[in-house]
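Below is the structure I would like to discuss, written out as structure tokens.
Note that one protein chain is taken out, while the other chains of the complex remain in position.
Up next, subunit A:
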Amino acid sequence: MQSSSQKPLSLAQQEFLDRALRVNQAGELAAVLIYDAQTPPIVRQNPQLKDLMKHMYDQEANHFQTFNELVAKHRIRPTLMYPVWRVAATALGWSTAVMGREAAMACTEAVETEIGEHYNRQVQTLFKWAQDVEAKGGQVSGEMKELLGTLRRIRDEELEHLDHAVENDAKEARPYEALTGVIRTGCRAAIWISERV
């Protein structure tokens, strides 16, 4: 049963976690579909990238599964935009892959930059909550510790993908600013919408 030594979560905390996990699940869905759509055209033109694409896809699939389990476990409503994000992510992955390897890597770079910042903010918030609890002499619950650990690990893996993308000539894409600008704005809009809808 529940440990009664813990205080109830405030409404603000519950809302934060509700939104955070919903957005994270939507984000990983998009990531999985982007890699899925990018892989066939990219690997055809650049067979040397096959292992890298598979490695990144496997990690994203693992993240997606993690968040699916968390969303089900904590009874969070998934985003209503699920089918819309499915189409949008597949379209984004496919179109950047058809534009070329550099464009696909620039897409990955843009998405991972936004996602990395987004996870980092979540980690900071959860870390601050943990610090507040400990400052008052309490003990951080196992649930919060686990959540914090999971988010940290996933953030680090997303930043690793960002590094891989840059190593593979993401910055050589043309038009670099326009492409990454549009994708980053799109990501931010999608995050904002998924938090609420």
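Here is the rule we use: a residue touches a chain if its C-beta (ideal position, glycine included) is under 8 Å from a C-beta of that chain, and two chains touch if they have at least 3 such contacts; residues count from 1.
Definition applied: contacts and distances are computed from a predicted model.
J.: Assign the chain not included in the display its UniProt protein name, restricting the answer to "Ubiquinone biosynthesis protein", "DNA replication complex GINS protein PSF2", "Collectrin-like domain-containing protein" or "NADPH oxidase 2".
T.: Its record in UniProt gives the absent chain the protein name "Ubiquinone biosynthesis protein".
J.: Looking at the full complex, which residue from A:V123, A:M144, A:A173 or A:C187 touches the chain that isn't shown here?
T.: Per the contact definition at the top, the residue touching the missing chain is A:M144.
J.: Provide the residue numbers of subunit A that touch the chain removed from this figure.
T.: Listed in rising order, the touching residues are 2-4, 6-9, 11, 13-15, 17-18, 21, 25, 40-41, 44, 68-69, 71-72, 74-78, 80, 82-83, 94, 98, 141-144.
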